[in-house]
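The complex is shown incomplete by one protein chain, all other protein chains being positioned as in the whole.
Moving on, here comes subunit A:
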Amino acid sequence: MDKVMAEPVLQINELVKNFGALRATDGVTLDLRPGEIHALIGPNGAGKSTLIHQICGTLRQDSGTIRLAGVDIGALSTADRARRGLGRTFQVSSLVSEFSALRNVMLAVQAKQATSFGFFRPVMRDVSLIEPAMAILERLGLAHRARLPAAELSHGERRQLEIAITLALQPKAFLLDEPMAGMGLEGSKALTLFLDGLRQEAPILLVEHDMDAVFTLADRVSVLVYGRIIATGTAGEIRRDPAVRTAYLGDRA
């Protein structure tokens, strides 16, 4: 019960975003509490991506507020939000493709240390970057691929590297955009297990199409349809909700 009463880490209030006549985000209110995985599901075109863009700062909301650890971040740049503790992964892997896996993670370690204005010390001899980066790669089972350029990694490895980069930021809240996409059955299972433990480090807002993963992991589920949250509740409540069944889950639930 403590968990539910605690101050939310991420709190989104009455968020609205219009594209011309289309209301892509329609008064979304959503929070993420310490230690939980809050899944956001919804059919294609429901406005999940638009919502994520607004939380991360690549799109600016028309109205409403976004608070991270009690601070309004709704007007900050993407980089400032990341510095304040928002750790995001992308639906389609977004990596520095010429850099090795190791250097991708090292860059995140460097960003976390807030020391990108060093001009003389070579990064490849800097243990304060290499060691933490290697530790994270090991944790994700990517250590043996550390020296390969990100572009040469397999799809699944690129998905894991995305998560490794985000771990290096030690964020206050994770925002994972379809981490299971294209992972295959084994990969999804392994990742589900990993995320299950991750919620203790920081709560996770999980956007995911893989319903097995969602119902295994989520403490709470919110359903987004036409830019509106039509229901929020535990996995069981969402399964039973008639509005959700018609709008989204169909016969699968």
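Simple rule for what comes next: contacts are C-beta pairs under 8 Å (C-beta built on N, C-alpha and C of every residue); 3 or more make two chains touch, one makes a residue touch a chain; residues count from 1.
We take it that contacts and distances are computed from a predicted model.
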Options "Acyl-CoA dehydrogenase", "Aminomethyltransferase", "Sarcosine oxidase subunit gamma" or "Branched-chain amino acid ABC transporter permease": UniProt name of the undisplayed chain | "Branched-chain amino acid ABC transporter permease"
Out of A:24, A:165, A:180 or A:218, which is the one that touches the chain we can't see?
-> A:165
Residue among A:63, A:115 or A:154 touching the omitted chain = A:115
Just one of A:51, A:107 or A:238 touches the chain that is missing; which is it?
-> A:107
Residues of subunit A (touch criterion as defined above) contacting the omitted chain = 56, 58, 77-80, 82-83, 88, 90, 94-100, 102-103, 106-108, 110-112, 114-124, 126, 129, 147, 149, 165, 168-169
